[in-house]
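Input: one structure, supplied below.
What you see is the complex with one protein chain gone and the rest in place.
Up next, subunit A:
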Amino acid sequence: MGSYLLRRILVAIPTLLLISVLVFAVIQLQPGGFLENLLEDPRVSRETIENIRRQYLLDQPVWVQYLHWLGGIVRGDFGYSFLNSRPVSELIWERMGWTVFLAALTILVTWVIAIPLGIYTALNRYGPTSTALNFVGYFGLATPDFLVALLLIFLVLQSGGTAVGGLFSPQYIDAPWSWARFQDMLAHLWIPLIVIGLDGTATIMRQMRANLLDVLSQDYIRTARAKGLAERVVLWKHAVRNAINPLISLAGLQLPTLISSTIIASIVLSLPTIGPFLYDSLLNKDQYVVMALLMLSAVLLMVGNLLADLLLAWVDPRIRYE
């Protein structure tokens, strides 16, 4: 197991290098840039731009810039945000807390809700509850998250509520933690959880249902039943454990969505996460921020995959990495 882990990590290094080249190339290929945008303001002179360019080595050949950037990353320096005149890592770090919290909570809630529902709809295929749940599932898949957000905001407003965005009411944003603040957060939190989680819940529920139906029609399930095993044991020990396997690999892919998938929903809901920050940086062509976030996204994808593989080995006794 240890050697497997080491091997995976070693393989990750060239992959990340390749990704870093791609990320860098994509940013270089875009027309214009932050500094060109600056020129739009009549107060900024060509000379100023040239000075900033020199300051950040942007006047050097592309490969020098790349090596400089890469060297920085190795030392933990992700460059400098033109927009904010501050190091990129600080800016990302400021927003990391809420981002991770929201994403982890959403993933958790998604799984806790979706798996039982998937099992339920598989076992009661034609019942009215299943039909209703399937409808909600399709609705969740088909509706863009920002639209769900706007609908929920509208509903809250119609019912006289005040929690229509953000994670806290204004008076609690800077307040120290207290029971009232926690309650205020819960009153706000359900909207982003539904908005960000609905799509994932629907996907996992449908997947779980399909997998379980697949497994339930297998020969070994019939055999188990023929042996006279209790239905409970057949279902939970034989069917569900096998049906859940493919979903674990799916979970690994969810990690990078921490950053990218919730941009629009976060803007509509004014969430203090990385999404709106990335959006802003993209619009303003704040290149070091964008590159850092893209790299982070790639790292998260690889870490997620690795974790999923390890989890798979732990759940499924047939899988062993030597």
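Here is the rule we use: a residue touches a chain if its C-beta (ideal position, glycine included) is under 8 Å from a C-beta of that chain, and two chains touch if they have at least 3 such contacts; residues count from 1.
One rule holds for everything that comes next: contacts and distances are computed from a predicted model.
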item: Which of "Ion-translocating oxidoreductase complex subunit C", "Na(+)/H(+) antiporter subunit C", "Assimilatory nitrite reductase (NAD(P)H) large subunit" or "ABC transporter substrate-binding protein" matches, in UniProt, the chain that is not displayed; value: "ABC transporter substrate-binding protein"
item: Candidate in contact with the missing chain, chosen from A:Leu150, A:Met185, A:Leu213 or A:Leu311; value: A:Leu150
item: Candidates A:Thr48, A:Asn124, A:Gln183 or A:Thr223 - the one touching the absent chain; value: A:Thr48
item: Residue among A:Ala12, A:Leu123, A:Leu213 or A:Ile267 that touches the chain left out of view; value: A:Ile267
item: Contact set of subunit A toward the excluded chain (per top definition); value: 32, 36-48, 51-52, 55, 83-86, 90-91, 94-95, 150, 153-154, 156-157, 161-170, 173-174, 267-270, 272-273, 276-277, 280, 283
